[in-house]
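All protein chains but one are shown at their positions in the complex.
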Amino acid sequence: MSEENKQETAQVNMANLRGGIEYASQWQLMWARFRKHRVAYASMVLVALLYVVAIFAEFLSPFSPEDPSSRTVYQPPQVLHFDGFKPYVNKFTLTRDPVTLAPTYVKTDEKTYLEFFAKGYEYKMLGIWETNLHLFGPKEQGEKMFLFGSDKLGRDMLSRVIFGARFTLSMGLIGVILSTVLGIALGGVSGYYGGKIDWAIQRLVEFILSLPTIPIWLALASALPRNWPPHLVYISVTVIISLIGWTHLARVIRGKFLAMRGEVFVIAAKLDGCSEARVIFRHMLPSMASHVIAAVTLAIPSMILAETTLSFLGLGLQPPAISWGVLLKDAQKISVISNAPWLFLPGVMVVISVLAMNFFGDGLRDAADPYSH
Amino acid sequence: MLNYIFKRMLSAIPFMFMVSLTVFILIQLPPGDFVDSYAAAAASSGETISPEKMADLRHQFGLDRHILIQYFYWIGGIVTGNFGYSFEWQSPVKDLVGERIGLTLILSVAAMLFTWALALPIGVYSAVKRYSIGDYFFTFVGFIGLAVPNFLLALVMMFIASKYYNQDVTGLFSPEFQSADWSLARVYDLMHHLWIPMIIMGAASSAGLIRILRANLIDQLYMPYVVTARSKGLSEVKLLIKYPVRIALNPFVSSIGWILPNLVSGAVIISIVLNLPTVGPMLYQSLMSQDIYLSGTILLVVCLLTVVGTLLSDILLVILDPRIRLEQ
Amino acid sequence: MVDTVNTSIQTPSSDIILDVRNLKTYFGTGDKAVKAVDDISFKMMRGKTLCIVGESGSGKSVTARSILQIVDPPGKIMGGDVLYYGKDPKGQNLAQLHERSKEIRSIRGHEISMIFQEPMTSLSPIHTIGNQIMETILLHQNVDKAEARARAIELLRRVEIPNPGVAIDKYTFEYSGGMRQRAMIAMSLACNPKILIADEPTTALDVTTQAEILALIKELQTSYGMAVLFITHDMGVVAEIADEIGVMQNGKMLEFGSAEQIFYEAKNPYTLQLIDSVRKLETSARAARGSRATDKKLMEIRGVSKIYPARSTFMGKANPPFKALDNVSLDVFEGENLGIVGESGSGKTTLGNCVIRVLSCSGGEVLFRMADGRITDLAKAKTGELRQVHREIRMVFQDPFASLNPRMTIGQIVGEPLLVAGTHTGEALRKRTEELLETVGIPGAAMERYPHAFSGGQRQRIGIARALALNPRLIIADEATSALDVTLRSQVLDLLLDLQDKLSLSFILVSHDIGVIRYFCDRVAVMYKGQVVEHGPAMKICSAPDHPYTKALISAVPGTHPRDKRIVNRHRYDAEAQASGIKLGGN
Partner (left out) sequence: MRLIPSRLAVAVAAVAVVAVPSLALAYNQAPMLANNKALPPVDQRLPAKPQVIKPLDRVGQYGGTLRTAMRSNNDHNAILRVIGNQSLVRWGVDGFNKIEPNLAESWTISPDATSYTFKLRQGAKWSDGTPFTADDILFSMNDVLANKGFLSAVPADFQPGGTPVVVTKTDDYTVVFKFAKPYLPFLEKLATPVDQYPTLFQKKYCSQFHPKYNANVADLIKQNNAKDWGQLFRNFCGDIEIPARWGNPSKPVMDPWVIKEPYTGSATKVVLERNPYFWQVDTAGNQLPYIDRVQFQLISEVETILLAAINGQLDYQQRHISGITNRPVLSENMARGGYKLLPSAGINANQAGLWLNHSTSNAKLQKLIRNKDFRIALSHAIDRREINDIVYLGQSQPWQSGPHKASKFYNEKLATQYLALDIKKANEMLDKLGLKMGSDGFRQYPEGGRVSLGMIVMISNAALMETSELLRKHFSKIGVELVINSSERSLFYDRANTNQYDISLDVFSGGLDPTMNPRPWLAIHATESRMSLPWVKYYLTDGKQGEKPSPSMLKRLDLFDKWQVAKTEAEADGLFKQILEEAANEFEVIGTVMPAPNTGVINKRIVNTPAIMPDGWTWPTPGPSLVQQWSFVK
């Protein structure tokens, strides 16, 4: 750095020295190390993409996920073709075999042209302003197209998968945040103070860990008063899953705190006259932050799997709410496997998102300690 | 060692008591009781049950008494070996659970052995050959095992097995062996049916185990005692097996503590889909229909399995690692 | 760049056991490669001890390991020859052998064996000592298990480990520091090697134990007639045992010659500086600058004791309660440098921690006269009062790397005490921090950089700057210099003395290094097993002590004159106490 901006950065740092928050370098080191891990970096981009899809679900989905239409029941996915630069899909007509009643689709040569920023169904963007603008869709507003095929009621699977992401991914996130807060609070207290509190909290952790997860979810989820509307059920299921999830994190945090308590620079901070809160938040937590973040990213996938399992058992979210678990529950039929396999696409999405988060979390954990060799 | 085990057993008693209380209350939480769900189930298949018959049934099952009285009746019974009556089957819970626990254990242990057989070699390989193509490949496969929801995997595998290999998928035994007593042919038939559930249950937990073994082994590979061993003239392979792998095995062994409960509870889902006669489907049904004594007993047994599992892994750890045994 | 040293001392080839020529070992490839060993040549004579000395990072340890090709990855031997004449008189070039070949493996542990610095981590934690020794025997000699076990027991007896029949089945953590190193030596002698490479074997040991081990190696060398390649950074040890000496720095061999030539006719300035910095610690700088001690009592330590309760081990066998401090009484006078010396386990660090209340003591009182004259008992002070005390008594820590928070800039670290006390904010805080750093010789502009950007010595200076932040009256330095290279040690001590003169400070220096104590302190207290066995003026204690333990301690300190070797005629304090070193659980 040239001389004068070195001075200038010195001023900047000193100015907010009072706050003492500015420790960019730790993150810069971690970020540099993380970027070297190509797979983890790509996974991070994918995860970010998934959450963008979850947030802008209405805008991204070409059709409303809930409008049934009898003419397009169990329509197989349409392949996208390009006529010059104009993308289009071929229309299908539904004929039903009189004996077996199986829907058979005959490809016609009529084309449905698609375009970006097409007009579609009305919705409130981010709950603020009314619009009917969608990322892409058929040119004429009434037309239909099914890139991911359609389900039993003729609803567009692509839109349903996109809306499903909203519930499943957000449930994963909120659940993890809940269990992180619990994990840090309890793990921290038992790690920092030790003695009786530590003993009690560890016994509680052991008790919860020894309860077999799925049966307990079963019991808790079935204990839900089921006349609640879907979003209330959604929040309570998230709470249930995180009730069990925090124990692993609590153990990681406790271990870190115990190790940290003996560190020389922590003793030095105490001797510098720092209050207990300052010792924890200014000296101990920053060096643990990287490990906590890594543990959190690895916890989200298990939350997503938990949601799908609960929905499969018919306990988590119920139709008419839409989540990947609910979509998979509907697909869980032999009749679907044999003649509507595209209904398993939500399963593929679950696998992709869980994989991406695992690799992302793994990369974070390796990069977590920039000072380790 | 013995008094340690005895002490652990003693501390397990209050623990199990607390578990049984929690479990019992959990089961009673949903609105309505067994008779309601029985009436609902009957009604949904067209048969209707009059209100006074329902009151009759409630009296019969003793459901009109206060929760705590029911609990102490149950716990009192357990102490004397009577686990109570299942409402639905009208037969003692002990017999119902007795037969199925055996198969659950067989399935879980088989899945655990499969997990270890898979995780040990892969874990060692990907640690020694860090960041090689093999390492990335196995990590990827491991994560796939972790990522695919097991009920989906179960259904698809079952469909393929029955459609293309016309494998009988209606249970752990083909019909003629179902109630036959144990014979070699029956064991072979069991093996023939066991491989699908074993793979599914093993896939997820082996991924976790590979990650742990790989991380521990990497730490041990560059320890000074490895350099000492090399300076003594030991060959790389002998050196690898005797020192780093041996020490990295300790957490691997202590994984029994958390693998057993996961497998048992994981088995619930897979048994439902694959229709295996384990405690899984019975637990799910009894929870749904609030057959309290039956589901309470199963949950209690599963928790007992967990406690035993953790104790087993602690003991194994002590045997394997002298540092814990002798040093404070 | 110093010209390459001529090593062509013509001696008949028959008694050369090892001839290393233009050895190059690099880490990494291309221009970024680290040249750990850069074109080193030397010869080892049969039955003689060659010492290679150099500071950390000089490449001495990599040289030793290159001989047996057990360099940690990514290190690789790039060139040069290592001719070994032990097995095949015409010489075998070890450098050409592939690192996994059978030939090199038949030499490792059989012809040439090695011992390391930290036996605790160099021996397997979960295999018995016997198992690891028998492994070498069974590997190279075709004998059955019973025979191998008998040989192992014999070896343990050779290295003076008491009742070896029982010791053979014990684990590493059940041995004391010295005993572990003896077991390591026994293992290396399993197959009567012709060369023993010792990579800083005594650096981690107390001075008395170090003396025992050096004597043992000397005695085994003569009885086995083997050559010893001794790697160390301690010139005192070199003076005591070396027949020939090689001085290394940054991968180069600066000087090579007999002990006489190096110690008395050294030509290379770096060698001279090494010798001088060791000799310097045989004088007292404090005395040279004139004592600033007054007779006003600053602190009175009365009957302080610290007892750790008995803890039952896993199997229920409870070991007795451990008395770390046993009724210690000491006075500290204003302006004085009080030294507390003792070996590991003597309780010196515990005393330091109890005084500043990092640990609470089980009994006794620590009276301290505050700046405003009030006398407070630190042992029973409440947190509020304690905070005021911690402004007047500050601490400097041993490990420079661990004592600075890696995630804060050094400006923030040094400024923390001021920030917390609220005495300075904003610009005033920045100026005061810069001033503090300047006083300890660190450029103010470096405030924005992080601890990982500084060397050990610089970090220790930053630690000192932090201690000075609140204008303390007493600084407790707990082994403040023991983690530094010998050349830096005296510089830091000089810095502390300068500060003392400028800021009228008093010091309590806790150390195991007699040289440092003699150089820095006015008065010294000697501790052994939690008790103060003797105290008095530094010069008297360090030259003519009264108490037998102090005598043993002082006599075990290696001198810096090959001509009057001191270890060989050292005084041994209750030998059986030393010998019965196997106590349950290291401390």
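Order of writing sets the labels: A, B and C. Residues in every chain begin at 1.
As a working rule, a contact is a pair of C-beta atoms (placed from the backbone, for glycine too) under 8 Å apart; a residue touches a chain by one contact, two chains touch by 3 or more.
Since the structure is predicted, the reported quantities are computational estimates derived from the model, not experimental observations.
Trainee: Write out, one label after another, the shown chains that touch the chain missing from the document.
Mentor: If we consider the entire complex, the absent chain touches A, B.
Trainee: I'm checking contacts with the chain that's been left out. Which of A:Ser43, A:Ser61, A:Gln332 or A:Ser353 qualifies?
Mentor: If we include the chain that is not displayed, A:Gln332 is the one touching it.
Trainee: Considering the complete complex, identify which of B:Asp64, B:Asp168 or B:Asp219 is in touch with the unshown chain.
Mentor: B:Asp168
Trainee: Tell me which residue among B:Gln28, B:Gln220, B:Asn250 or B:Gln285 touches the hidden chain in the full complex.
Mentor: B:Gln285
Trainee: Counting contacts across the full complex, list the positions on chain A that touch the omitted chain.
Mentor: Chain A touches the chain not shown through residues 66-68, 70, 73, 96-97, 99-103, 152-154, 226-227, 314, 318-320, 332-335, 338-339.
Trainee: Which parts of chain B face the unshown chain closely enough to count as touching?
Mentor: 30-32, 36-48, 50-52, 55-56, 59-60, 62, 82, 86, 88-92, 95-96, 98-100, 155, 158-159, 162, 166, 168-171, 173, 175, 178-179, 271-275, 277, 281-282, 285, 289
Note that in this section only the chains that are shown with their structure count from here on.
Trainee: What is the shape of the graph in which nodes denote protein chains and edges denote touching chain pairs (line, ring, star, complete, other)?
Mentor: complete
Trainee: By number of C-beta pairs in contact, which chain pair leads?
Mentor: A-B
Trainee: Taking the mean of the CA coordinates per chain, how far is chain A from chain B in Å?
Mentor: Using C-alpha averages as centres, the distance is 27 Å.
Trainee: What whole-Å value do you get for the distance between chain A and chain C if each is reduced to the mean of its CA atoms?
Mentor: The separation of the two C-alpha centroids amounts to 52 Å.
Trainee: Counting only residues that touch at least two other chains, what does the list for chain C look like?
Mentor: none
Trainee: Please output the residues of chain C touching chain B within their complex, sorted ascending.
Mentor: Within the complex, chain C touches chain B at residues 65, 68, 70, 72, 100, 105-110, 113-114, 116, 118, 121-127, 135-136, 139-140, 171, 173-174, 187, 311-316, 319, 585.
Trainee: Can you check the complex and tell me which residues of chain A touch chain B?
Mentor: Touch residues, chain A against chain B: 39, 206-207, 209-216, 218-220, 222-226, 301, 305, 308-309, 312-313, 328, 332, 334, 337-338, 344, 347, 350-351, 354-355, 358-359, 362.
Trainee: Taking the touch rule as given, give the residues of chain B at its contact with chain C in the complex, in rising order.
Mentor: Touching chain C: residues 1, 3-4, 222-225, 227-236, 242-243, 246-247, 318, 320-328 of chain B.
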